[in-house]
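Let me begin by presenting the structure, written as structure tokens, before commenting on it.
One protein chain is absent from this view; the other protein chains keep their places.
Chain naming follows the written order as A and B, and within any one chain the residues start at number 1.
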Amino acid sequence: MYSAIILKEWLKTRRVFFLGLILSLLIAAYAILTMNSVIKTFGVVSIWLNMLLKDASMVDVVTYLPLAIGVALGVAQMAPEMSHKRLKLTLHLPYPNMKLIALMLSTGIIEIFVISVIQMAVIAVYDLTIMHPYLVGRVMLTMLPWYLAGFLGYMFTAAICLEGTWRMRILLALPSIAILMTLFMQSGVMAAYNRMLLIIILLIIWVAVLSFGSIIRFKEGLQD
Amino acid sequence: MSEPVISVKNLTQRYGKGRIIYKDLSFDVPKGRILGLLGKNGTGKTTTINILMGYLKPQAGECRIFGESITEMRPETRARIALLIEGHVQYAFMTIEQIERFYSRFYPKWNKDAYYELMHKLHVSPNQHISTMSCGQRSQVALGLILAQNADLLVLDDFSLGLDPGYRRLFVEYLQDYAKAQDKTVFMTSHIIQDLERLIDDCIIMDYGRILTQTSVNDLMRDFSRYTFTFDGGKLPDLTDGDTGLINQSLIGREAEFYTFKPRQEVEQILTAKGLSTPDLERRPMTLEDAFIGLTGKY
Partner (left out) sequence: MKRFYYITFTLLCIAVLSWVLPWLVSLCFPQSDRDPFVGFSPVNDKFIVSLATETGEPGKVEYKIWDVDPVTGETTTTYTTEERDSLLPEIYANQLASKGLMPDSLNGVEMTMHNIRRNRWMFNSQPRNLNRTVPHLYPLMESMPKRFDLENPTVALYLPGEVQVIDMGTNSIDTLKTRRFAKMFADRGFVFPAKEASANVTVRKAYDNGYLLIDANNDLYHLKMQANRPSMARIDHPADITPAHVFVLENADRALYGIVTTLEGRTFVIARDDYYSLIELPGVVFNPETDRMTIIKNLFSWVIKVNDGDKSTWTALSSDDLSLIGTYSYEYPANTLDIIEPWIFPFTTSFTTGNDYHVYPRIADFSWRAVFLNIVLALILAVVLKRRESKCVWPKLIVTVIFGIFAFIPLILKLK
């Protein structure tokens, strides 16, 4: 049964998944080409010095992409459930409701994870050819909160979409936007979020509660 | 007698904390019967269906299906219930083939042939997305899935919505054959009562805040009658006054009309007591729709 559920989620999200993946690869390629042209003009040392002295990660172009992918994936996955109250069909499936929602969220999380890891890997592999592993680690630490924003954005979007009333959707959206904003402060500083990474990861797990709660509210009849 | 498939006890529901939709609504649906829930708009048909499907928590009362409370229903029990959501909604992002394969994983008694038999009549390709189909075609997909699920109870919310007469007829015929042959229990609503007449065994007719009647269609058509007589004397006296059991009287031109559950003999006595001479009193034939209007009134 769970393979059928995963297939259903995949059918809804595959377009956004591939679009996100292609976009991620294009953006990664753009970042790499930019670095290449800097190297051709100023030499590879200038990349090192920019990173060490000016905190330029050289991958700023990636910043908002994971968030956009996370939100788009959440909408692609959950909006069809809510249009025409299709969620009624899903919740009627002879499968435990909470397990079913967990499975749906896991599918989305895994898709975002795959896109993120592929993009990170492409950038890391290139970076390793031109700079010290320590610096590559720093670039990855700089990018990590952006990817986590993708996961968190997805979780918030899922909860907001699964919520049955517009009033509560807006009430959920406001703190969600504010919390996502905190992940994009101090741009232009590398590895500024090291002390917050664990908090973000715990938050991603915690806000899954909102999706489950939205479902319970839906089943109680709190729908527009 | 075996346990009813659906058992509703003392259901009370309001709009928020305001107007009562109904109070202490109780009814049973026995196994093997097709029951239609009839009522005008706003009498709580959809509310009742939503409660039965488990998508609305009643403010008071209990609702059990196959002996289980719907709020804590086991998945295995859910597998015995087939749902048709208003508007024949299905997973529109799937194709004819995908959706069949999807549902087949969930239902142990899945009957693939029942689904494809219906699909072949539609002349659609297995790879066609449901989102690209007409409303009528979609209704057949939804019906095919319900038939294939081979459930013991079918809950159908307004199956006729958006369908042209051909598809409505097709739907009714298929459903009737299926339900009768397989001894299925069906709970359904429709805003087109004509469709139900050929289909349902029992009906519940709802008015604002209460049940008007719950009976078998045969009994209703036997016991509930429309009478007409010619009236020339200006203003028709109030026949409903004084617990007479006559309802919904009207006078169109010279023809007076009323409805009642009372036998003809009693009706004649009541009319005489009201000082009316009605030599041409006549019981008129009725359709279920006429009976519905007779019970609920035109307004």
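Rule of thumb we're sticking to: a residue touches a chain if its C-beta (ideal position, glycine included) is under 8 Å from a C-beta of that chain, and two chains touch if they have at least 3 such contacts.
In this text the structure is predicted, and so the values were computed from the model without any measurement.
A.B. asks: Wait, the hidden chain, what does it touch out of the ones we have here?
C.D. replies: In the entire complex, chains touched by the missing one are A.
A.B. asks: Among A:144, A:190 or A:204, which one is in touch with the chain left out?
C.D. replies: Only one of A:144, A:190 or A:204 touches the chain omitted from view, namely A:190.
A.B. asks: Out of A:23, A:103 or A:222, which residue would touch the omitted chain in the full complex?
C.D. replies: A:222
A.B. asks: Just one of A:29, A:61 or A:98 touches the chain that is missing; which is it?
C.D. replies: A:98
A.B. asks: Would you write out the residues of chain A that touch the absent chain, in ascending order?
C.D. replies: 43-46, 48-49, 51-53, 98, 129-132, 134-135, 138, 141, 168, 171-172, 174-176, 178-179, 182, 185-186, 189-196, 199, 206-207, 209-210, 212-214, 216-217, 222
Everything below uses one rule, namely that only the chains that are shown with their structure count from here on.
A.B. asks: Could you tell me the distance, in whole angstrom, between the mean C-alpha positions of chain A and chain B?
C.D. replies: That gives a centre separation of 47 Å.
A.B. asks: Help me check something: in the complex, which residues belonging to chain A touch chain B?
C.D. replies: For chain A paired with chain B, touching residues are 1, 3-4, 7-8, 11-12, 80, 84-86, 88-89, 91-96, 218-221, 223.
A.B. asks: Using the touch definition up top, name the residues of chain B that touch chain A in the complex.
C.D. replies: Residues 50, 53-57, 71, 75-76, 78-79, 81, 83, 85, 87, 89-94, 98, 101-102, 105-107 of chain B touch chain A in their complex.
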